[in-house]
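Only one protein chain is missing from this complex, and each of the others stays in its spot.
For clarity, chains are labelled A and B in written order, and residue numbers in each chain start from 1.
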């Protein structure tokens, strides 16, 4: 037992020194409990893998109590609330990745994000909203979380959700 | 001849028992005749292949008589008509796949769909519209037709078409 504890302690120290937190540890530090990945009700799926690429379906901002954040930026919601919505979309995508991969260390790179902001014609701060998505991905995956992205507006989203995003992810073989 | 007929019969029975209809047979059962894939008039193409991935250009809803379904959901068209439009977009994409591959059995997976619905700011049933696309892909390709997707709104599409979609498809080597 003493030996086992010693080895465990060494591993912990090593882990701390290299800063090599796992994505799951980062989520815990952020106080985030992943929701169960919601299943599409129609003829499509959350995720399709081709080689080492995962293509994830568009997701909306689901709060911990299971409701969506709805409304249009520039009218119903301010940018801070939009940021929060985008962050929830990222959490939903990570839940899909966790269900698909089991271990989030298998994420090699968040590759490409298309973020759509439900907004008025005059709203121009789409990037500040989608930062909620990007910032969380980097907080959880570190450098591997840095992606190419587009942050754009749209006049309407399903169920009037505030934000929707889709993502392509590279995974380990 | 008797032997040939016998073998043919056995193959038909086998085919029926395994349910291994080809996509072409599924199209025939649905009464769908593929149109000739429309050629882009500008400096772009219908389809680019990289390895075993095909990236298809965005297509609109072309009716059998060659005209487009136009108008905005939530104002000019109801959801049922939008569904029909999305179904026609899928048929147009299958026509591109047929022209590219010759044999639709080479489709390994419909990977990722981005469906855009031309709609009013208040319209929120984009998924029900894009189901017209998804349902047809599954009717034609079975499990291979199940894709990751995003279904979103837009305030304006080319020529005021009701729906546009783009798709990524995995093909056999």
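Here is the rule we use: a contact is a pair of C-beta atoms (placed from the backbone, for glycine too) under 8 Å apart; a residue touches a chain by one contact, two chains touch by 3 or more.
Being a predicted model, the structure only gives us computed values, none of them experimental.
Within the full complex, the residue among A:26, A:43, A:70 or A:126 touching the omitted chain is A:126. Not every partner is drawn; the one left out touches subunit A at residues 51-53, 74, 109, 111-114, 117, 119-127, 131, 134-135, 137-138, 145-155, 168, 170.
On the side of subunit B, touch with the chain left out of the figure occurs at residues 42-48, 50-51, 55-58, 72, 114, 116, 121, 154-160, 164, 166.
To be clear about the criterion, only the chains that are shown with their structure count from here on.
The distance from the centre of subunit A to the centre of subunit B, with each centre set as the mean of the Cα atoms, comes to 29 Å.
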